[in-house]
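A single protein chain has been removed from this complex, and every other one stays in its place.
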């Protein structure tokens, strides 16, 4: 069975051809790799390929299909795309069209200032909220012109990462 | 429900009286402890008792009833004794009576020399085997006088920890 | 004699202070907020006391709660670390009043150096160079023109009540003076409700170079040479080194003497830092004094061979300094870099979160001062500093190559952090050549923020590892295992039933 795997923007068809102890044969987009793979501990792989030593630390991020991967040299993002992933991605994509309408907290923090009220007209680039996290204050600006429809936060309140704070129409 | 717990040779009756977030009340042999417990990660506990800070790293050794426990200061062995444990301990105890009859490999190694043959009479303290592990050779001596009944190893062979190598009658 | 110390701080500096205490058999007490129950300083200390809710104002800045904790644990002394209450004269005073030794300077020294205008005036008296200009309120355009012609262009107009770049105007030509003063005034009025402004010489291409000093209560003051702190982002240091790549031995000696003078002016006792702003011609001007231990103190410790926390405690015990100026030397070169939980790609936005994995660098001449561990959730309430990686080399090139090696060995997974950015910095020609000033990050923005080159084979190896991991996880959650569990579950219910009988 072959899987679509996306790493740093490149997507390839990857198939496990054979696995015999540490000796593993994998086909990536038609090219066959004969590598020696040792699992050091949970999520930590040592791969030898043409004598070259690669150390890969896989950190599951969110679900078993997405990983942050560290080698000694680089940080990668890897995603195994199966049918379920594709479904969610399509769904997410349609949501992203609305992205300009919402202000989402990228990190947890505390609301220092709310500079708008429901019904206010805002211009693109106008500061609407100030959030404080780890001694730093960040301004959140409108991404497009519009009217404030919802404000889900109050001054002094803590917000979670990915929480929708403001919606603009 | 109360448990018998054995730590470094001392056995006590231990009961969880109450647990509310980090606040934990435990009764040990009639003495009540009101402590603040935070689980840092798998098997790693921080306990505050009368302000004193204890850090306990629990390593499961063999089964969920026995642990090696590290504090910053000391290494402990802890055992929760339930009915199953008691059963096994009794069984083990009866086996230990025969202990002098067998030579068991305490660690994995390689048999360098076998100095006896089945049927040989051996004296207490007589060297029977030489095992090499990690650049060091160890002599294994008879623990009592007797006749060699079984030799389960050959020169040059690897042995596993806890493997019975020689039996004496 | 101090036998027990409360460390009124958190994070790496609290652990670092406790390490030195432990080495000299001093017992330690940690304080912690709600968010810090699982912090390493709580586990490392001999004792730990809860002092309030997560926001600093309710815990690490709450003097009453800290004093109460000190009483409850019967300590002899309180070490404030850096940040929080470390430069708070009221706290220093309160400690004295309550009978605790404050491991830091007197309230008087803190407040004199804390007020920038009074500090400036004292430096003038002591003969320490200050940035040319005036802190007097500018009352008329004519006065402004007169002052500026004395100082020479370029100058900077600053709001007296100011901060954060607001109410500031850079003036390079005479014709711009009047309009700049007006706009600075009006911006200042809006931002701070106060329109007074003052004028200072603008130092182009400045370096931040600071001198470490130690002063005892017997009038002895020494300096432990400089730290070059010009690699900054958002006006915060990220890499520091000593010796500075630009100082000459003569200039070093001269600045060191001025640093000692500055400390003597306020009868300083304890460890402190005199910050100078230095231009390309090595003209230097007093900027401010930090009346506490600095984040970057380890590089001084390494090249001078001194444990600064132990020196602080020695001074607090009322002892004379054992170190003599003439015996001190800088041995080799040391560099520190700060690893922050932040996203360099997104304007250094802080990035709190859970540390999933951490690999710290090892081997010769690498020191790590950190406090997070695998599984730790970095709180959002405090400074995003995760760890400091400090290296030493026999000379600057060796120190840089060792830092590169150390950064390559370092891994922190789970939170965005500045490791990749630091790796870029140490490969930037301006850094390698020592030809940098405080504009370094801006000047090298393109190099620092560029995309990493693609390594297709490495990507393919990532795919292989990801596939194997995924397949193993799929395997683990396969019906086979579930069936096994289900059977056990059946057995369990069967046993239960038997027991009921």
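Labels for the chains are A, B and C, by order of writing; each one numbers its residues from 1.
As a convention for this text, a residue touches a chain if its C-beta (ideal position, glycine included) is under 8 Å from a C-beta of that chain, and two chains touch if they have at least 3 such contacts.
Fair warning: this is a prediction, and the values are worked out from it, not measured in the lab.
Only one of B:35, B:102 or B:115 touches the absent chain when the whole complex is considered: B:35.
Considering the whole complex, the residue from C:191, C:282 or C:368 that touches the absent chain is C:368. Contact with the omitted chain, checked across C:68, C:143 or C:360, is made by C:360.
Mapped onto chain C, the footprint of the missing chain covers residues 15-16, 19-20, 22-25, 298, 301-302, 305-307, 331-332, 360, 362-370, 394, 398, 401-402, 404-405, 408, 479, 482-483, 485-486, 488-489, 492-493. Taking the complete complex into account, residues 22, 36, 38, 40-42, 44, 46, 48, 51-53, 55, 72 of chain A touch the chain not shown. Against the chain not displayed here, chain B makes contact via residues 3, 5, 7-8, 10, 12, 14, 16, 24, 26, 28, 31, 33, 35, 37, 39, 43, 45, 47, 49, 52, 54, 56-59, 64-65, 67-76, 78, 80, 106-110, 133-136, 138.
FYI, only the chains that are shown with their structure count from here on.
If the chains shown are joined wherever they touch, the resulting network is a simple chain of contacts running from one end to the other without closing. Chain centres here are Cα averages; for chain A and chain C they lie 30 Å apart.
Counting partners per residue, chain C has no residue that reaches two or more other chains. Those residues of chain B in touch with two or more other chains do not exist in this structure.
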